[in-house]
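Yeah, one chain of the complex is gone here, protein chain that is, but the others are all in their spots.
Up next, chain A:
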Amino acid sequence: MVAAAALRVVCCGGSPLHGARAVFSADARYLLCTSGDFVKVYSAATEELVRVLRGHGGLVTGVRLNPHNRLQLYSSSLDGSIKLWDFTDGILIKTFTVGYKLLALYALASCEDSVFAIIPKRGGRDTFQLVSVKLTKTAGQDVEAKEFSVVLEGVDASPKCTAFGREGEYVASVKNFHLQVYFFKRKQLNRFSLRATNAKGGNNLFTCVACHPKEDCIATGHGDGKIRLWRNFYHNKEYVFSTLHWHHDRVMDLCFSIEGTSLLSGGVEAVLVQWHSGSDCKKDFLPRLGSAIEYISVSSDGTLYCTLHTDNRITIINSNLRFSKSIQGLIKARDVKTGLVVDPRTKALVLNGEPGHLQFYCLQSDKQLYSLDIVQQEYIQQAGLNQTDLVKVAFSAQGKWLATVEEREEEPDLELHLKLWFFDEETQSFKLNTQISMPHDDHITAMCFRDMDELEDDSLILVTAGKDCLFKVWVILEDTDPEAQQSLSWSCDFVGSYHNYQATNCCFSEDGSLLAVSFEETVTVWDSSTWDLKCTFCHPPGKIRDISFGRLTCSKYLIGATDHGFLCCWNLLSCALEWSAHLNVVVLQPDPLSEHIAAVSWLSKESSLFVFKPNEPRPICIQRNLCKERIQFAAFVPRDVPETIGSEKYLWLRRSQLYFFTDTQELMTFSTKPPEERLTVSSKQLAVEESLPVTPFSLLLGKHRHQQSQGDIDLTKVVRNRHEQDSPAVKELLHTPAHVLPSASFLCPIFINSLLISKEKKSAEEVADEVEMESEEAEEDSDEEKDVTEMEQENIKPMDLFGEITCKLSKAEEKELRKVRKMDYSWISAF
């Protein structure tokens, strides 16, 4: 490869999926949702990522289908632009620059050339307004869209808190304890307020709003889990509302089904509730969806629902409330305490997932491999309840043993469990071997295995360091008790301490002969065979934040980072400080396959990366301004095949890939490739033309239709009959009030005439119909055409019904009718 471009930081997972409601494409084959700065297109059938729409320079806050062209998509972003995409091909059609941060986007079918957006009010802090943005139809890619008019003032920034009513006649918006409804035609604004708390102490705060698609009904969700259905809100005083109550905590989102017959609601309970016809008693549930529901959306054909969850998961649900698909990348945990650990067996990244679970995240496919339920306790959704969670994880070198520490803090007590899991090859699952309650009397600060690849189990050592001023060494012992079921179990071998200082870090040297444990300001080095204290290092006044041994050629060095902003390198042979550098290191991560050590510093709100070898104080690579967020953890993941990297400077990325984890729980990595190579993955996909054979069903249907169009004259007659019903004469007859109608004798010939069939006209129309049918068969199966065929089918159905009745009109009957027509009806007027 030619000299690689500069190292680029690439986000490779964990970007929040729940920026806005997801949108189904018109045919419900694709699901479009926001993901950080991108819009992702997923296939609803296979849960695969089909396409990523890149181009926004900020968080994408809203996606809407273009109501006038169902194959186009509007997206809004914090970078102040609205983009129009052709999402099936991933082409950016137009960019409208608004110039304000856009917090939500709404598109209405009734508004030809404008969309609605929520923007911050100029001058006011934390006040937002709903505006209508006029999208000019001028040619060109980049268009300014500065022309906008304010619709509502003082709306909530959340896209959930504003909704447009039936056919865009009104807009409802909630904020705090107020609901305001604005009618576009009448230009009338109605405001309804609730008291902050009701008699029973419930929280009346509005959390979300949804409008019925067919009726004038607004559903609002509240902080206490109630849902109110508002009706008759044209009047400021005479409005009514009914209450639905199932959720025990705040309603996170509401959504009406396409026809409005049912209402979907979701909350922190991770249960999707379907309310039928607005009554409190008829409801269906889909429980155990994993985590709190953030957004609910419905496909336009009503067959699929989609829920976005707070842990970055998308669930696709059938309309009969059966779980269908789940798209899960990196789970957003509440708090990642375990750091990034690489499972040697699956090469997956392991970290906190759902509460009490460990997630195994596959880096290659950006998918969750599985999540391991370590705590095995039911998670109870309740505020203020302290639940057991995982704080430390360590794998042995081959991934045979897994050590987990879980803790539950209930002031002033602390509950700690150290669990040692053995990977059982037979059943291909982890099996609990030893569970140690309260291994330390205070929080465990660090845990590590002695990594010795070639040796067997009996040399395996686990060290835990705790705030109770101790570090403990755990070893595997052959159990002497014959009653014990298993022959191997873990027990404590040695307890060490140093001047009653809290132990903060521990790590083994590469060959496993030395153990370094840091106690506040001091690093102690212990011989791992005799557990003698060999030497101590310190760099006052800073407390040790992180320590690491050098590897391979640099194994005689020990690196330590202090919280007073120093990075120190000690020589273990001379027991002297080799060098130190002034650097506020937050993360220190050695590469397991090379001498390189990565240090991430945090200074004046930006992170920088320094890669160095311990034997020389000059860094090999400096990468400033990695990202705006603070980097919490880093991990080197070994590559399967060493990458060929042209530039000398980035040779340290050859054997392993470096991943970062920011405090917004985004996973970043480096790419040495020029951007276009990564960008055009999808465009490079094998372009295979769609040439589908007709399915047996369509063959059957086509044949049937053909027959109909050729043979069944009556059917076409019916078609026309229907048309003639719409003739002015009949319409007049049917729609005029009876008391203004002329006499029946006058009307009768007109009516009967209208029922008769003229022969010339028929043949012409028949031919036309045939042509239409044929062209239909020739048509390919693209989306728009599908719609056409669907419409056609709908037309046919009523024809069939009508046909049965009228097709009996034979020639004889026709003559009869003519006769009737010629008869004199004047006698009727006598009555």
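Definition applied: contacts are C-beta pairs under 8 Å (C-beta built on N, C-alpha and C of every residue); 3 or more make two chains touch, one makes a residue touch a chain; residues count from 1.
One rule holds in what follows: contacts and distances are computed from a predicted model.
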Hidden subunit of the complex - UniProt protein name among "GOLD domain-containing protein", "TATA-box binding protein associated factor 9", "Phospholipid-transporting ATPase" or "WD repeat domain 43": "WD repeat domain 43"
Among A:L189, A:C362, A:L733 or A:I750, the residue in touch with the chain that has been omitted: A:C362
Residue among A:F206, A:F233, A:F449 or A:W490 touching the omitted chain: A:W490
Of A:A348, A:L514, A:I631 or A:L667, the one touching the omitted chain in the full complex: A:A348
Selected residue (touches chain absent from view) among A:S35, A:S114, A:S297 or A:T315: A:T315
Options A:L194, A:I374 or A:A394, residue touching the unrepresented chain: A:I374
Absent chain, residues of chain A that touch it: 1, 29, 43, 45-50, 288-290, 313, 315, 323, 326, 328, 345-346, 348, 354, 357, 362, 364-366, 368-374, 376, 421, 424-439, 441, 472-473, 477, 479-482, 484-486, 489-495, 639-641, 643-644, 673, 677-678, 681-682, 684-693, 695-696
